[in-house]
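Missing here: one protein chain of the complex. Every other protein chain is in place.
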Amino acid sequence: MKTHIAVVASPLTPAAPWQWLHDAGLSGAQVQFCGQVRDEQGRVEALHLEHYPGMTEQVLRAILEQAELKWPLNGAWVVHRVGTMAVGEDIVQVAVSATHRHDAFQACAFIMDLLKTRAPFWKKELIGGRWHWVDARESDVEAAAAWLQAASAHEP
Amino acid sequence: MKTHIAVVASPLTPAAPWQWLHDAGLSGAQVQFCGQVRDEQGRVEALHLEHYPGMTEQVLRAILEQAELKWPLNGAWVVHRVGTMAVGEDIVQVAVSATHRHDAFQACAFIMDLLKTRAPFWKKELIGGRWHWVDARESDVEAAAAWLQAASAHEP
Amino acid sequence: MIEVKLFAALRERAGRDSVTVSPPPSVTSVFQLLDWLAGQDAQLAAALAATPRLMIAVNEMLASEDASLAEGDVVALFPPVTGG
Partner (left out) sequence: MIEVKLFAALRERAGRDSVTVSPPPSVTSVFQLLDWLAGQDAQLAAALAATPRLMIAVNEMLASEDASLAEGDVVALFPPVTGG
């Protein structure tokens, strides 16, 4: 499986994962997730993302390795933006290619669920001219835990 | 929910679904599926797709309406190519935008599973200089049936 | 009058894209139409027999063999779909 992991401070290119994963006949399916800055009914004016350089890339690499153990994948791409970004801008791209579509769908959702709960990124939102740290969601923790429970349920 | 449905005879544009779904802060998640012509270890030389004009669009519209009833979506895009295409080229793009990523993942997979078993498209492959119709896969029928069973399991 | 459209392998086996027929009034369902067509047209009968798991649309909507038919309906017959 080829992998591409990057943390960048500039806007993401929408077609880049598609181009990079393209393999001229090996894969039949590409699934791409793109996360964007929501305005929350006009409340949020901007988003700022901080991360832990070095650890971020290691965690992302470990998540892709786990995905590769679970599904037959041909390629996986994760690019996450950091710094300050405007409403509607892309925060993260996760894309995978596989021979079959169900593997690609599952792996892409898995990578996002683990990224959300393990990769050292922190968001703050500009609301009313002031920055507020975003709270972690319990639903994200549960989504990541569900993959691990599903895995252990298969063991004797 | 905004929707875009098209059947086209020319190559697909990778970034088009992303651009069309982009809504400047309403959606936090876009999930895009792209299906491509596989060469099956070099066996397949080209792919040809036939469809039933008129019915195709109606079926796709009905599938998107079903998806909208099941998940809160902001936009859905389906573009399917027909005619003759080369190995590695894009056959279909299904993309959805939603506030939350799990809705987008589920809806995109659902649309693909129903498209595979209900939309009137037929593939033939060029192998060894001769065209062969592609057989339907039992696994696709089962994937579509699973969504409908999951839906009826929620009813009393 | 009923138009019967054929697609993909079934179209090729039958050697035509569509037939327009005027079945007797006793033909009121897709099942009866298929039965009647097979009796009328040996090549079409052979093409249908060679197409397991036939799919059916009436007026561009997926339908079953039980679907009832009315004058002017468009019936499409085809093998299982393989798009996507």
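To keep things simple, chains are lettered A, B and C as they appear, and every chain counts its residues starting from 1.
Keep this in mind: contacts are C-beta pairs under 8 Å (C-beta built on N, C-alpha and C of every residue); 3 or more make two chains touch, one makes a residue touch a chain.
Everything quoted here is computed from the prediction, not taken from an experiment.
Q: With touch defined as in the header, list the contact partners of the absent chain among those displayed.
A: A
Q: Of the residues A:9, A:86, A:136 or A:150, which one touches the chain left out of the display?
A: If we include the chain that is not displayed, A:136 is the one touching it.
Q: Which residues does subunit A use to touch the chain missing from this display?
A: Touching the missing chain: residues 35, 49-52, 54-55, 58-59, 80, 91-92, 112, 115-124, 133-136, 141.
The working rule: only the chains that are shown with their structure count from here on.
Q: Quick one: report the Å distance separating subunit A from subunit B, using the average Cα coordinate of each chain.
A: Whole-Å distance between the two chain centres: 22.
Q: Roughly how far is subunit A from subunit C, centre to centre by C-alpha average, rounded to an integer in Å?
A: Centres of subunit A and subunit C (C-alpha means) sit 48 Å apart.
Q: At which residue positions does subunit B touch at least two other chains?
A: Those would be 35, 112.
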